[in-house]
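Taking it in order: structure first as C-alpha cells, then the write-up.
Omission of a single protein chain aside, the complex is shown with its protein chains in their original locations.
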Amino acid sequence: METAAVHKKKRKPPISSSTGDRLFVICNYCFMIALMIVTLYPFVNVLAVSLNNAQDSIKGGIYLLPREWTLANYNYILREATIFHATFISVLRTVIGTVVTVFCSAMLAYTLSRQDYVLRKFITVAFIMTMYFNGGLIPNYLLIRDMGLVGSFWVYILPGIIGVFNLIIIRSFIENLPESIIESAKIDGAGDYRTFFSIILPLTVPVLATVALFSGVFQWNSWFDVFLYNSSDASLSTLQYELQKILQNSNTTTGTSSLDGMIQGATGGQQNAVTPMSVRATMTIVASVPIIMVYPFLQKYFVKGMMVGGVKG
Amino acid sequence: MDKNTVPALSRPAADKEPGRMRLFFKKLGQQRALAVMSVPFLIWLFVFKYLPLWGWSIAFQDYKPARKFMEQTWIGFEHFKFLFGDDRFLRVLRNTLAMSSINLFFGFVTAITLALLLNEIRNIAFKRVVQTVSYLPHFISWVVAASIIQTTLSPDGTINQLLVGLGFLDRGNEILFLGIPEYFWTIFGASSVWKDIGWNTIVYLAAMTTIDPTQYEAAEIDGANRFKKMIYVTLPGIKSVVIVLLIMNIGYLLESGFEPQYLLGNGMNVDYSENIDIFVLKYGIAQSNFSLSIAAGMFKTVVSFILLFMANNAAKRMGEARLY
C-alpha cells in the first residue's frame, strides 16, 4: 500500500469532507458524549455520596448531587495524622517503583527484541510462563522473610522489578520500530548500551508512558503487600492501607460495639458516626484523585505523539 | 514485520553436539552486552517466581501451616479428586469459560473500537477529555461499582424506571435483572466493559503513535475516506500489539475474575455466576484448606500453558506476531 501511494503523485486536499465523513464525525462525537455520561456517572455518584451526610446516605437515593452537604466524611478520614506520612510513602513507592520497573523492563525488552540474541527465546519463555503460575502465598511470604525484606521499604520495589505484561508490550513496540534504525546505529558503531539508551529509549516514549501509567497505578493502589509484610510498621504504611484500616474501623464504629454511641444517639446527641458506605465513597475520591491527576501529564505522550513513530533512522 | 527467520544457532535448548555448544558460548561472548542487560533479571526471576514454586507440593498434602515441610502428610491427588469429582465443578468451569470468553471478546472489540474512534477525533482537547473521563471507572473499586450496578438494576432503579417510562413494562412488573440467572453473563460482560473500556484503550492509543503518518497521507492520495484509513492503515498498524495481547489473554481464559461475580452473585443467579475462584473460596480458603486453592491454581496453570501454546502456534502459522 505504501509503495502504491508513493507512485501516485497527485495530491488531494488534506481533509476530505464528504457527507459520509461528516456523518461519521457527528456520530462519533455523539457516541463519545454518551460514553462520557456513562463513565462519568459512577464518579459523580461516589463524589456525591462522599459529600453527603453519612447518616442521611443510609436512606439511599443519592445520585448526582448530595442531599445534605457536609465535609464530615473527609474530616473523618483526614483527621488521622497517619494519613499524611502514608501518602508520602505511597508517592515514594509509586515513583521509585515505576521508574525502576519501566527502566528494567525496557532494558530487558530491548535484549529480547534482538532476533539474533542467543538467550532470547529461553528468557522470553521463562518470563512468560511466570504469568500463569504462582507458588502460593505462604512460600512467597517465607521467601520475602528469608530475604530480610519484611519491615523494609524495598519489599514494595524488589518483587516488581519486571512486569511481564509490560515487558511484552515494550518488546512488541521495539520490534515494531523500523529495522533500519537499529541497523544504522550499528553501522555508526553504536554498542548495545548506546543503542538502548540513545535510540530505543527515546523512540519508545509512548509505550514507556503507557507502562509507567500501568505500573504507577498498580503501585499506588497496592495495599496487600503492606498488609502482609509491613502491617506492624506504621512508618512504612501507605495511603491505601491506611484507608483500608479506616474503612474496617467504620464497620465496627457503626456496629453494636458502640454501646455508648447508641446511648448518645438515643438521647439526641450528635452522632458523628460515619458509615462504611460513606467512608468507602470518600476514600475512593481521596485515593483516586491524586493518581487520576497524573494521567493528563502522561497523556500527551500517547495522544499527541503521532510524530514519534515517524522518526526515521 | 515478519522476523521469524531465527537462525538455528539461537536455539540453545535444541543443541546437543559439543560443536554447537561451543558456538553458542562463542556467540554469547560476542553478545556480552545483551547478556549483562538480561541475565541479572533472569536470576531475579528465578528467585522471586520459580523458587516459591515448592509451594505446589501443598496440593498433594493435608497441609497444616504449623508443620514443617517434612512433617506434612502426603495424600496424593485427594484435593484434585475433590475438585474434579464435585458435580458442581463442570458448571463452575462452564461459567468461568463463558465469562472470560465474553470478557475477552467484548473487552478487545470495544477497546479497539474506542481507540480507533478516539483516533479519528481531531479536536485534541475534546479527545483528551473523553479519554480521561472514560478511564475513570477503572479507579472505582468493584465493591463500589457493584453497588452502583445493583442500584441501577433494582426494580426501582434507573433501567426499570426507563423501561416503565417508555412503556415497555407495566409498573409492578419490573424486572429483577440480577435474579434471572440467564442475564448474569450479559450483566457481567457489560459491567466489565463499562469499567475498563477506557483503561484498555490506552495501550492501543500508544500503539497508534508508532504508525508512520506518511501512510495516512498515502492513503489519502489513494482517495481513502476516514473509514477506509481506519481499516487499512490504523488497524494494521496496531495489529501486532493486538495479537500479542490476545495470545496473552487467551492464556488467562480460566481467570474470569473474582470480585464482580462474588459481589453481583446471589442465590438466584448462582448457577451462572459461580466460577472456579468462588468455588475455591467457598470450599478451600474459607475453610483454611490452602491445598485446594493450590490444586485449583495448578489446574489453571496447566490449562493456561496448553491454551497459550495453541494460540501462539496458530499465530505463528498465520505468519502473525507472536508471544515467544
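Annotations
First chain written, first letter: the chains are A and B, and each begins at residue 1.
The working rule: a contact is a pair of C-beta atoms (placed from the backbone, for glycine too) under 8 Å apart; a residue touches a chain by one contact, two chains touch by 3 or more.
Note that in this section contacts and distances are computed from a predicted model.
Per the UniProt record, the absent chain's protein name among "Heptaprenyl diphosphate synthase component 2", "Aldouronate transport system substrate-binding protein", "Glycosyltransferase, GT2 family" or "Protein translocase subunit SecD" is "Aldouronate transport system substrate-binding protein".
Only one residue from A:69, A:154 or A:224 touches the chain missing from this view: A:224. Annotation: of B:40, B:155 or B:236, B:155 touches the absent chain (contact as defined above).
Looking at A:25, A:96 or A:158, the residue that reaches the missing chain in the full complex is A:96. Across B:214, B:288 or B:313, the residue that sits in touch with the chain not pictured is B:288.
Chain B residues in contact with the hidden partner, per the touch definition given at the top, are 64-66, 146-147, 150-151, 154-155, 176-179, 266-268, 270-271, 282-283, 285-290.
Although one chain is not displayed, chain A still touches it through residues 55-56, 58-61, 80, 82, 85, 88, 91-92, 95-96, 99, 137-138, 141-142, 145, 198, 201-202, 205, 223-224, 227-228, 231-232, 234-235, 241, 244-246, 248-249, 251-273, 275, 277.
By definition in this document, only the chains that are shown with their structure count from here on.
For this pair, chain A with chain B, the centres built from the Cα atoms lie 17 Å apart.
Those residues of chain A whose C-beta lies close enough to touch chain B in the complex are 1-2, 4-6, 8, 10-12, 14, 16, 18, 20-21, 24-25, 28-29, 31-32, 35-36, 38-43, 45-46, 60, 104, 107-108, 110-112, 114-140, 142-143, 158-159, 161-162, 165, 168-169, 172-173, 175-177, 191-193, 196, 206-207, 209-210, 213-214, 217, 277, 280-281, 284, 287-288, 291-292, 295-296, 299, 301-310. Within the complex formed with chain A, the chain B residues making contact are 1, 3, 5-7, 9-13, 24, 27-28, 31, 33-35, 37-39, 41-42, 44-45, 47-56, 58, 65, 114, 117-118, 120-121, 124, 126-141, 143-145, 147-148, 151, 194, 197-198, 202-203, 205-215, 217-223, 225-227, 232-233, 240-241, 244-245, 248, 251-252, 290, 293-294, 297-298, 300-301, 304-305, 308, 321, 323-324.
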